[in-house]
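What you see is the complex with one protein chain gone and the rest in place.
Lettered A and B in written order, each chain numbered from 1.
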Amino acid sequence: MTNIKTGLLAATAVLLAAPAFAEWAPERPLEFIVASGAGGGTDNFARTIQAAITRGDVIEQPIVVLNKGGGSGAEAFLYAKQNAENPHKLIFGTNNVYLLPHVAKLAYEAKDLQPVAALALDEFLIWVKADSPYQTAMDMIEAAKAAPGTIVFGGSQSKDTDETLVALIEQTTGAEFKYVPFNGGGEVGVQLAGGHVAANVNNPNENLGQWQAGAIRPLCVFAPQRMAESAPIQGEMGWHDIPTCKEQGLDIESYQMPRTVWLPAGTPPEVLAYYEAALQKVSESQEWQDYLTKTSQSAAFLTGDALASFIAKSEGDTVKVFEAEGWSAK
Amino acid sequence: MTVRRFHAEAATAAATGILGLIAIYGAAELGFGWEDHGPQAGYFPFYVGLLLIGASLWNLIRAFVAYRAATAEEEPFLPREQLMRICKFSAALLIFVAATLMLGIYVGTAGYITWSAWRQGGYRLPVSLGIGLGFSVALYLIFETLFRIPLLKGPIEPLLGIY
Partner (left out) sequence: MGNFDLLMTGFGIAITPMHLMLMVCGVLMGLVVGVLPGLGAPNGVSLLIPLTFTLDPTSAIILLSSMYWGALFGGSTTSILFNIPGEPSSVATTFDGYPMAQSGQSTRALTLAFMSAGIGALMGVIVITLLAGWASNFALRFGAPEYFAVYFLAFAAFIGMGSASPAKTMVSLTVGLLLASVGMDTVTGEIRLTYGFSELLGGISFLVVVIGLFGIGELLATVQEGLRFRGVASRIHLRDVFRTIAELPRYWATTLRSGLIGIWMGITPGGPTAASFMSYGIARQASRKGAAFGTGRPEGIVAPETADHSAGTCAMLPMLALGVPSSATAAVMMGGLMIWGLTPGPMLFATKPDFVWGLIASMYISNIVGVILVLATVPLFAAMLRIPFAIIGPMIVAICFVGAYTVGSSTFDLWLVLLFGLVGYLFNKLDYPLAPLVLAMVLGHKAENAFHQSMLLSDGSLGIFFANPLVSSIMVVGLALLIVPKLLQLGARLRRPATVE
């Protein structure tokens, strides 16, 4: 008798709390497939979400995180293709999901994955060494025009976001730089602080430590508006004091990297709805806000059509850069 | 049947040489030249492959020379008895891997350990089964419970409610 009552109460509670996605809930432990090695940006992204879900009791089932970072993340996306229609595997990536197939011959296509949500936008900035002669992005571009191919940009990976951005700057301004790929953002930050490269286009988080120490400084940020207010980081300067590149006369409206969550293609719509709602809760949690502040990323929560059009625009813009550089894989 | 050292040396040298050829083929597809700004993607694999082929040829020649110089009373490299042991063990490994791929790690492992204890260790079947199952349970506790790492599962685990 009492058991039935509590059961009914619980059922009503569930129905009231989550009427939109009561149709489907995971029946097995979830797998979070991370398209980077342990410790990478995408890995932190996935593990923060895992923590927020576990602590907020957003999803009852246990969660296992698996890193599949091989081939710049292609390993994870191939895994998604092999697990088509499996509703218990979420894939964590960036824009690499839809950009990789354009630059490399791979056995998957972007349509093998179903976008669920984008939860944050990571910004890109131009950074130079503290004692660099360049005060604005345009100083540097003029210098590059005067001596083509001598100013060295360090970046992480090849034909990835960093090199794409440098190529975009070159195509927009006609300047010519030299790009040298390293293994990761942290390494590129130190190469800059040590004076082995002239500049880099790291995300805020990757260069924060060196900026605090006054070893390097930012020139401008590739965003439509300045970054959010923050406590001063180096001297008087905080994130909001960094001008946008557009302000400085560099005609690139925005270049941002979304942090995205995907499902294998072919899952029913109620599964998608369930995860959209769950991630919505995550994006409202305190853990998530802390993560955004600590890593200096911009908040964004995109799902459904908004997400689809974001992806379409981002993909279209980037593919133009690829084609101009001759990187497109046939 | 015994294996003579010459056969083993020659087969190994041939295998490493073929590996070198495969590498050169793969590298040639990428381009192995030296561009203005340093080597192309296939540059290193190409020349490493060449070195491998060279060293393999050298090993082949040396094996052949040693073979010609050897007297008739050469000690067998792998006597029949040892060869049989290796073949049996390798066959068991092969079956273990194939079974693991089909039935999952837990079932494959339990089966393999049970079989070895029973057929090779001379333990009674119930004891062997206990050892095998016990080991699988220990694996489950360490990997899935303690470290939350999912191991490969086959068709049987879902029937027990383990995913």
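In this section, a contact is a pair of C-beta atoms (placed from the backbone, for glycine too) under 8 Å apart; a residue touches a chain by one contact, two chains touch by 3 or more.
Please read these numbers as outputs of a predicted model, since none were measured by experiment.
Shown chains touched by the missing chain in the whole complex: A, B.
Contact between subunit B and the unshown chain involves residues 5, 8-9, 12, 16, 19-20, 22-23, 26-27, 30, 34-42, 44-45, 48-49, 51-52, 54-56, 58-59, 62, 77-78, 82, 85-86, 89-90, 93-94, 96-97, 100-101, 105, 109, 112-113, 116-117, 120-123, 131, 135, 139, 142-143, 146-152. The chain not displayed touches subunit A at residues 37-40, 43-44, 47-48, 50-51, 54-55, 65-72, 74-75, 78, 103-107, 152, 157-160, 163, 178, 180-183, 186-187, 189-191, 193-194, 196, 205-206, 208-210, 212-213, 215, 287, 290-291, 293-295.
Note that only the chains that are shown with their structure count from here on.
Of all residues in subunit A, those touching subunit B in their complex are 28-29, 31, 62, 64, 66, 88, 178. Remark: subunit B residues 37, 148-150, 163 touch subunit A in the complex.
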